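Shown next, in structure tokens, is the structure this report addresses.
Missing here: one protein chain of the complex. Every other protein chain is in place.
In order of appearance the chains are A, B and C, and numbering begins at 1 in each one.
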Amino acid sequence: MAEEISAPVGVANVDHAGSDDNYLNHGKGILSWLFTLDHKRIGVMYLVAILSSFFLGGVFAMLLRSELWTAGQTIMTADTYNKMFTLHGAVMIFLFIIPGIPATLGNFVLPLMLGAKDVALPRLNLASFWLWLTGASFAVVSIIVGAVDTGWTFYTPYSTTTGTAVISMTLGAFILGFSSIFTGLNFIVTIHKMRPEGMTWFRMPLFLWGIYSTAIIQVLATPVLGITLLLLVAERALGVGIFDPALGGDPVLYQHFFWFYSHPAVYIMILPAMAIMSELISTFSGKHIFGYRFIAWSSIAIALLSFLVWGHHMFTSGQSGLTNMIFSALTFSVAIPSAVKVFNWLATMYKGSIRLAAPMLYALSFLFLFAIGGLTGLFLGSLSTDIHLHDTYFVVAHFHYVMFGGTVIAFLGGIHYWWPKIFGRMYSERWAQLSALLIFVGFNLTFFTQFVMGSHGMPRRYYNYLEQFTPYHQASTVGSFILALGFLIMAGYLLHSLVRGEKAPANPWGAATLEWETTSPPAYYNFKHDMRAGDPYDLDALRFEPSLGGYVRRDPSSVLATTEGVE
Amino acid sequence: MNEHGDSFVHIASVKLLLVVWIALMFGTWLTVSASTVDLGFLNIWVGLAIATGKAVLVALYYMHLRWDKPFNALVFLGAFFFLFLFIGFAMMDTAHYQPDLIPGYSPGMVGGS
Amino acid sequence: MTATHFGRMLLARFAMMPDPEDGSFWMPPQVSTVAHSVDWLFNFILAISVFFFVLIVAVMVIFVLKYRRREGQDAAPSPSHNMALEITWTVIPVVLVIVIFFFGFKGFLDMATPPANAYEVLVEGQKWNWSFTYPNGYVDENLHVPVDRPVRLVMSSSDVIHSLYVPAFRIKMDVVPGRYSKAWFEATEPGEYDLFCAEYCGTSHSDMLAHVIVHPPGEFEPWLEKASNFLETMSPVDAGRKLFQVRGCMQCHSMDGSAKTGPTLLGVFGRSENMADGSTITVDENYIRQSILEPNARVVAGFEPVMPTYQGRLKDAEIMAIIEYLKAPEGAPQEE
Partner (left out) sequence: MADHGHDRGDGLRVEHHFENADQQYQSAKLGMWIFLGTEILFFGGLFVAYSVYRANHPEVFVFGHHFLDKGLGALNTVILICSSLTAAWAVRAAQLRQIGMLKLMLTLTMLCAFGFMGVKTVEYNSKWKHGLLWAGSYEPHLDHTDPATDLIHNEDFEDGGDIEGVDAVETDESGTADVESAPTDTDRSAIDPAAVGPPGLAGPEPEAEGEEALEIEPANAQVYFSIYFLMTGLHGIHVLAGIGAFIWLLLCARRGDFDTGHFTRVDMVALYWHVVDLIWIYLFLLLYLI
């Protein structure tokens, strides 16, 4: 594209702020989206698809909470309830939270942060999106033909004997698995092969470290989910007797198979959230991230350790005592890097200049909620207490504090952070802060009660419950409605910003990573120049430019490649 | 291959390909004949050793791993590492809880107990 | 603001929900020998957690208030790494988790190894009821145990995975088809406690409850004595009703005319039923007996052949009693 480099060096990339040609209007028509190879459009399509799944899963959740308002039947039968919590779990996990951050923000931001024009394998990227759609439609088919009542874990022999549509749901999850594998594969290759001049491994934005660690897990763990679900399908369709005791199989072996993937999967969910956190905390504290290398290495550490702890889901399953001991010990090891991250984030805020903009509010709630989520993990990792707490609402509360209080909150933070970049529009800060507050309050009310319920012995996946638990359940349900209200408001102002929102500057927050060096929304080719990366957290290199309402580099040439590319 | 603007692309000589092929054939013959001698518990390990030898040949020469970027080899070996991890834990645990299982339990089978 | 809000929320919750009976705010009553150590560890971890939680949130809030952005004032320069700090906040958690693991493991060993002299009860989980078989062969739908005596449970399932959970004892163990899983406890307080199924097992999972009745010293053996020969002490009809409830019949066969997994048995005797194979039969002693021993030989039209056989699980006299109960005109009404 050498001929295109006519713009005076120095204001390159940014000088066209507000110019019309960007990735959103580059091609017209639905097909120009569905078959695009542009990582930005694929990211946006993922965003739409995944937020719809989140909405669907959320509806299931609200129905569940409503049913639990009273013991016994409130609005649905036991069988409907069992299907409902299965669908809530399956949709939220396989359709929403696992692809969640990497497929949406990752797809959009990762190449931009690398100053690249696209991910390394754009066709594969599109393929994985189509795989997602295919998997999703399998899940939908399953829902239509009578849904599944096995719980999202598909434990045998229940899943091999129940009369519900298990096969289509498992095939759906199977296909979604490959979508996830290809995304991860793509990101690994991209980060390895497409880093710009000056971006050594330890000059990568921590977001990339997080996504990279996530990709490692996606690539190494997900194939095992594939074979597990395949075996489950074979078990149901042919009766291969690997997992079904009636045919000489071993149901506990199934749990090993399942958790070998599904525990690392927990880190597929949380690592990208931590990745976002590092960006938010640094940017909105107006300070260089603290302990860069420790945060970076802790991501890798978490990724690798996550493969050594799956047995802690099986302490009461009939797993041998020795195995229990080993897994309990290993489980604690994974707590350390997470703690290190939290402390480094706190240290980053020290002597900063903290702006409480919406993304930062989410970052703060993350610290608050993830602290609870992480610490309650200690109760479950230690053997004797887990025996009592396993399969109770304590566990439900714990993983919601991590998955929702952690991942979803950080995801929302990320969406608010990159929204101006993605759509070139600002949203209403005031409304954003209100919904952040409602979500925070509603969430705590919903799930903290569940800790208490659980430690008192309220088992999970219960349609009916003993009288003594009624107050907890009702408090929890009230909270869930506050939570839902928060999300409705968010949907409102975000959609509003798309049409009415004021135009966003190229760099509204004053962050130093490369994605802010191009226009908002980015041009079709991302950057007009080959980029050069410096310290991604050197915020002093930027100054506020009132005329633009955003930040600009004091020395714009510092991010331009010294040598033009081969082209 | 200058077209590739790189020096590393390795072209295996026909000689090399054939030598490896002969080695693999020999390996196959060896495995089969080894399996006919009764070495007790050793049989499986001998067999695995030979098979692994063959696998290494294929990976190093037919798959060019020997001349490839080390990271590609690392990726491949990494996969095996995690596989062994899985096999190891699964075998350890199942071996420990075998005594709890009901011997030959398979009520779904014809004539199963 | 967040922290104070959280405080208020907690207070509200304390006020709103007074502690249930004798349990603490977090835990149910302690009724087994292991419960104490479990709760001790729980509280130990709770203390550590609260400490770190307060620390994190406090630091966060202080920083937010102290370093809130003000006009024309940028971030003050400060180091972006500090080895000493990193090592401190790595090592301290490491030490703490090692301690936690140690106590957790110690407690687990006690929970996993039953004393030699334990009293043994066989437990069977089945969708969706429990049955407890005592050494003398008597089967009950509740778990009756003597106080202050170790009890060992040998558990198996006839269909899917269940999990026996007694919060008051702090014990939980999955009940898996094809294997015998074991658990033990020693109750310390006479009384009646809840027993749950903790592993999801289908439609009535949340109704798969039972009671643990801990008998005061010297009262257990007499109870077992009396309960065991109910066939003599009770009228056949009452005995039949008891069996009907204990042996899980009522999980699938209602006595109120509503069809469940199986057909209702309200006034079943003498009724003529259409079989799945198209034939029609009139329900008599022989059909009832056959339906109990080879349940799926002749299935009523419109129902799945899913009933497990009771071959070898019911004595002849017991089958007779059940038949009497189903025959008895007042059999149905007295069903609760």
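By our rule, a residue touches a chain if its C-beta (ideal position, glycine included) is under 8 Å from a C-beta of that chain, and two chains touch if they have at least 3 such contacts.
All values reported here derive from a predicted model rather than from experimental measurement.
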Which of these touches the unseen chain: A:L63, A:I97, A:M199 or A:L220?
A:L220
Residue touching the undisplayed chain, where the options are C:T33, C:S49, C:S80 or C:S131
C:S131
Hidden partner chain, residues of chain B it touches
1, 3-6, 9, 11-12, 14, 17-18, 20-21, 24-25, 28, 31-32, 35-36, 43-44, 47-48, 50-51, 54-55, 58-59, 61-63, 68-69, 71-72, 75-76, 78-80, 82-83, 86-87, 90-91, 94-95, 98, 102-113
In the complete complex, the non-displayed chain touches which residues of chain A?
1, 4, 37, 111, 116-122, 124, 160-161, 163, 181, 185-186, 188-190, 192-194, 219-224, 226-228, 230-231, 234, 236, 238-242, 246-250, 253, 256-257, 524-525, 565-567
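The criterion applied here is as follows: only the chains that are shown with their structure count from here on.
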Of all chains present, which has the mean Cα position farthest from that of chain C?
B
By the contact definition above, name the pair with the higher C-beta contact count: A-B or A-C.
A-C
Averaging over Cα atoms per chain, report the distance between chain B and chain C in Å.
46
Cα centre of chain A to Cα centre of chain C, whole Å, reads 34
Flagged in chain A as touching 2+ other chains are 245-246, 250, 252, 318, 321
Shared-interface residues of chain B (touching two or more other chains) are 97, 100-101, 105
Considering the complex alone, what residue numbers of chain B touch chain A?
71, 78-79, 82, 85-86, 89-90, 92-94, 96-97, 100-101, 104-109, 112
Give the list of chain A residues in touch with chain B in this complex.
192, 220, 224, 239, 241, 244-248, 250, 252-253, 256, 260, 307-308, 311, 318-323, 326
Seen from chain A, its contact residues with chain C in the complex are 78-79, 82, 149, 151, 155, 157-158, 161-162, 245-246, 250-252, 285-294, 316-318, 321, 324-325, 328-329, 332-333, 335-336, 339-340, 342-344, 346-347, 349-356, 364-365, 367-368, 371-372, 375-376, 378-379, 381-388, 390-392, 440-441, 444-445, 448-449, 452, 455-457, 459-466, 468, 471-472, 475, 537, 539
